[in-house]
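Note that one protein chain is taken out, while the other chains of the complex remain in position.
Labels A and B are assigned to the chains in the order they are written; within every chain, residues are numbered from 1.
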Amino acid sequence: MAQKENSEILKVQNLKKYFRIGKDKKGPIYVRAVDGVNFSVKYGETLGLVGESGSGKSTIAYTVVGMYQPTSGQILFKEQNIGMRAPKRPLSLKKEIQIVFQDPGSSLNPRQTIEQILRLPLELHTKTPKRQLREKMVELLEKVELPPDYLYKSPPSIGGGEKQMVAIARALAPNPSLIVLDEPTSALDVSVQAKIINKLMDLQKELNLTYLFITHDLSLMRNVANRIAIMYLGKICEVADAATFFEKPLHPYTQMLISSVPVVTEEEERLKPKKVVSIGEIPSPVNIPPGCSFHLRCPYKMPICSEVDPEMVEVASGHIVRCHLFSRTENK
Amino acid sequence: MNSTENVLLDIKDLHVWYKVYGGFLKVLNGVHLTVRPGERVGLVGEAGCGKTTTMKSILQILPPKDSKIPKGEILYKGKDILKMNFGELQRLRSKEVAMIFQDPTAALNPVFTIGAQIGDVIKYSLAVEEKSVQKEKIKTLSARALKEVYLPDPERILTNYPFQLSGGMRQRVCIAMSISSPRNLLIADEPGTSLDVTIQDQILRLLREIVEKLGTSIILITHSLGVAREMTDRIYVMYAGTIVETARAKDLFKNPVHPYTRGLLASVPKISGGGIAKGILGRIPDYLNPPPGCRFQPRCDYANSNCQEKPPQLVEVEKEHFVACYLAQE
Partner (left out) sequence: MQQKELEMTNMNQNHNALVKTVANPKSLFWTNLGRNWYKFSRNPLSVIGLVIVLTIVILAIFAPWIAPFPEHAGPFTDYKNAGQPPSLQHLFGTDNNGRDIFSRVIFAFRGALIMAVVVLALSVPPGVLLGLIAGYFHHTWIDTVVMRITDIFLGVPPLILALAIASVLKPSLMNAMIAVTVMWWPWYTRLVYGMASSISNEYFVVAAELTGASKFHIIFREILPNCLSPIFTKMALDVGWVILMGASLSFVGLGEQPPTPALGRMVADGARYMPTYWWMTVFPALAIVLTILGFNLAGDGVRDMLETRMG
């Protein structure tokens, strides 16, 4: 596994994913779930994708993993094009990229035992001889701090946090390089979440894993991601490293989101930007407004915002924003 | 426990058991909770701690055959809800207490219009006093309720079905239903949890505004300490069917005493960074055979032999700040 420091394990270029949902007089109607997205993930880092429902973050995750075929654009994994659905991908690729879903209740087969759940990836992707399978499974369980007798339990009889640990063990079984985590702790209590997140961070260091971490929980993101990309209606609005993202948020949507986070300490209160009141509903990805997709809710709207979609601008090293307030053509 | 004057709701030493194969799930083990008029009270706890059971006990909507209340009282305006007859309970549910359920999609009947559903609530609330209520009056009151929650174009929404509205709008409809007739106590079960964070923020601010305007008391059930901090005056922290700590909101966060509260606060990720604490070792107790003493003891780093014998009682550590822990008493 040739791993170069600071080089990119995953590169997404101008990715678009549209879902056709019917047609009207003007032609077919599409949900533009992902509408031209560019980002990359470095070896060993955790890139966070944050956004609300309809932002397209889950769609990106599912496309990277092979559930969807991109409508256009490229996805490069270790410089190989992987823009195709899973059945077309070679087994060696399937082994490299794994996913942990949000709801462990539905991502683990309730009618199987944990032994059966772990057996599948081990048999498919590792050349473990039959006699050693059980040992390997116990090893996996140990990695996620579950006792060996859990092999004979089935998911409905164990708690949500433990189920998610099983899902993580399943993702680790084939020795992947990249794990996509789609809201892995959103369905769990805060104390269970703490345990799982810490375990994920330990595993990342121990096994040299790269994470694509998706969540709507900003405070979680702050403590998990190295870099954060925030999405709105299929496009990325801002990308920055975690500290900068919270200390100097530039995009109005970023500020709006951070100002809505319920926090528990005075220190955090001081850190929050001035309250940006969110007005109105989130428009659906079928009716994306022209120009900047956020302009209908933006408190800093200018005339140009309803006409032209802003370009991504690099404001500082590693900090890019897509907003007319910062675009080069505009004189601030 | 609190000053006995002017208390709207007083839950005293409530025990609730569920009948299952093998015995009883002894979920609630002595819950104490008070709400004063106009007060905003938060009930914070994780999954399985018994918050929903507590709320269902207030409205007496526990499964009748499979649940049992071996001990405890729930006093509403001085009268014990557990001893009320059907008529009194109906009056309680239609005029005094309203519940806003967690999932607005599940709380609304998909095959009836919004107008029909709000109309029903109003009709039954008024029917306690008036024999028959005119359709016009119901329609007016329904539209007014929707206006109170800032839903645009209320007349049109009355004719809509739930699937035609977004999640945030459905939640507003549920809130409108709960305030469509004057109530003294609202119980909001994790409002906005199933919605996006900016919409949840709107809903919570709406609730705060309504409660201030109408002078209603509210019990806000949530698993999020941050939400409780922003939205409530006093907070109860619940673990495994017991109240482990209660204090005024600012005091709780400035000076958390109970090991569970402290563990919980440490586990909450902060936007100021710093990583997350390791969480709390262990899992919630088996309600079939709960530990005899303090229910948090098996997971507690500070437990001593005292903690295994008898469950600790709530003891005042500072003004209006009570903790159920033997170590806090030292």
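Keep this in mind: contacts are C-beta pairs under 8 Å (C-beta built on N, C-alpha and C of every residue); 3 or more make two chains touch, one makes a residue touch a chain.
Keep in mind that what you see is a predicted model, and the values were worked out from it rather than measured.
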Taking the full complex into account, find the residue in A:Q80, A:N109 or A:Q132 that is in contact with the omitted chain. A:N109
Taking the full complex into account, find the residue in A:V41, A:V65, A:L140 or A:C298 that is in contact with the omitted chain. A:V65
Any idea which of A:R134, A:K301 or A:H319 touches the chain not displayed? A:R134
State which residues belonging to chain A touch the missing partner chain. 65-67, 86-87, 91, 94, 98-99, 101, 103, 106-112, 115-116, 120-121, 124-125, 134, 138, 142, 147-149, 151-152, 154, 156, 170, 174
Which residue numbers on chain B touch the omitted chain? 21-22, 281, 301
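Here, only the chains that are shown with their structure count from here on.
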Can you work out the whole-Å distance between the CA centroids of chain A and chain B? 33
Which residues of chain B touch chain A once you look at their complex with the stated criterion? 46-47, 166, 168-169, 196-202, 223-227, 229-230, 253, 263-280, 283
Within the complex, chain B is touched by chain A residues 52-53, 159-161, 189-195, 197-198, 216-220, 222-224, 242-243, 246, 256-258, 260-265, 267-268, 271-272, 278, 281-282
